[in-house]
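One protein chain omitted, others in place.
== chain A ==
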C-alpha cells in the first residue's frame, strides 16, 4: 500500500505493508539510520522520533499511523550540521555519548520534553524520560537537558 507522509520537511512516498513499524520504514526504506532498534517493544526508547510534534517509540507504531503527518527524526532535528539544535549543542558541551547507540532516542525524547516544558526540574527530567542507556550516560544526560533548556532560552531571548 502506498503511504505518504512528511519526513524532515520532505515528502516521503513508500509502498509497504501498512502494519510495518515506522522504525523500519525510516531506517531501511528511507535510509535514515539515526533512529535505532533496541527492543522492538516500546521499552527502551532507542527508536524515539516525533510525529506531529509528539514523541513516539517508532518500533511500536505502524507506518500507517504516520500517513499525512509530519515525522521528524534526529537527522531533521537541526537546521544543519553547523547549526545544531540546542539539545545536540548541549550534548556536545556536556560530552554525553559513550557508545552513542541510545543517544538519538534520548535526544529526541529530551527535545520533546523541552517543547512542552522549557524549564524542567531534575524531577521532571527523571520522571518523563524513561529511555535506557547501558553505558551509563544518565548523569550527563540530565545535565545536558538542563543546559539545553538554558541554551534555548538564550536563543529565544
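Assume a contact is a pair of C-beta atoms (placed from the backbone, for glycine too) under 8 Å apart; a residue touches a chain by one contact, two chains touch by 3 or more; residues count from 1.
By definition in this document, contacts and distances are computed from a predicted model.
Novice: The complex lacks one chain in this depiction; which UniProt name from "Energy-coupling factor transporter transmembrane protein EcfT", "Electron transfer flavoprotein subunit alpha/FixB family protein", "Xanthine dehydrogenase family protein molybdopterin-binding subunit" or "Sarcosine oxidase subunit beta" does that chain carry?
Specialist: "Xanthine dehydrogenase family protein molybdopterin-binding subunit"
Novice: Given the full complex, what residues of chain A touch the hidden partner chain?
Specialist: 16-17, 19-21, 24, 28-29, 31, 33-41, 43-44, 46, 73-75, 78, 81, 84, 88, 91-92, 95-104, 107, 125-127, 129-142
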